[in-house]
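Below you will find the structure I want to go over with you.
Part of the complex only, each chain left as placed.
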Amino acid sequence: MTNPIQTEILHRVAEVFDKQIPFHNLLGLDIKRYDIDGVEVTINMKAELIGNIHQQILHGGVTATVLDVVGGLTAFSGIVASRDNWSIEELQNRIQTLGTIDLRIDYLRPGRGNIFTGSGTVIRAGNRVSVCRMELHNEHGDHIAFGTGTYMVG
Amino acid sequence: MTNPIQTEILHRVAEVFDKQIPFHNLLGLDIKRYDIDGVEVTINMKAELIGNIHQQILHGGVTATVLDVVGGLTAFSGIVASRDNWSIEELQNRIQTLGTIDLRIDYLRPGRGNIFTGSGTVIRAGNRVSVCRMELHNEHGDHIAFGTGTYMVG
């Protein structure tokens, strides 16, 4: 179902987002899985990510960061999946224009836990603009937050 | 116009948000001003905050973080301003229940600059829920992002 160029670009993008984005490194954000079906991004709780010292919970900005990264990667995998005759160059151009237009976060529960996992789906797939919905759960499956984001993809 | 209890609580909250929130320290977020009229939060560009290595711009998650902090502090100063007979205890209870319900970020321009400043205003003041609008500018006055947030304040 996935051709070598699709596999290759997703692999490269996962590498960059996992290891070469300074802010992802600062937070400790991991791209656990990234393929044509979507992305799984995790972050481990650590003292520096706390936003409320009494409750020892994740800062809302960390939640927003993870969900935004998930949304962008989800939108891009939708673009990759939308055609099977992309060239690597075309897809590299696309990833460079990828950007968040707007983002809504719904905070559902305090961010308690040790490992937080974000995932997402494309709800509107376009050649220029895609809209995604994202979710963040902790390791117990508690639903911490929802996101909805509109992304420029071309 | 501001009574000593109002001044005192805003001073205490500014201290906590400026120095004692681990994630604010990790990012280098500064509470420059916090009074009954609102808040000014700044962040200096540094390598760790970069989200796009080619363009050397602020990660969208940093923008979301600053705007969320601005929104929460703006909502709380609105609560402090809403009565002149608060006790310190009442306001301390209020700050502990302060939380973001939902947040929308509109990314207007790439986050280029050296110093980013966030500010906000209350657009719906309630005893339980407040809605704020926030803005982020760089040191040239370029408008980087808008935020709209709904906050639990009681």
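In this document, chain identifiers A and B correspond to the written order of the chains, with residue numbering beginning at 1 in each.
Assume a contact is a pair of C-beta atoms (placed from the backbone, for glycine too) under 8 Å apart; a residue touches a chain by one contact, two chains touch by 3 or more.
Please read all numbers here as calculations on a predicted model, not as lab measurements.
Colleague: How many copies of the one sequence build the whole complex, if 2 are shown?
Modeller: 4
Here is the rule we go by: only the chains that are shown with their structure count from here on.
Colleague: Once you find the CA centre of subunit A and the CA centre of subunit B, what distance in Å lies between them?
Modeller: A distance of 24 Å separates the two centres.
Colleague: Quick one: in the complex, what on subunit B touches subunit A?
Modeller: Within the complex, subunit B touches subunit A at residues 20-23, 25-27, 47-54, 59-62, 64-66, 68-69, 96, 99-107.
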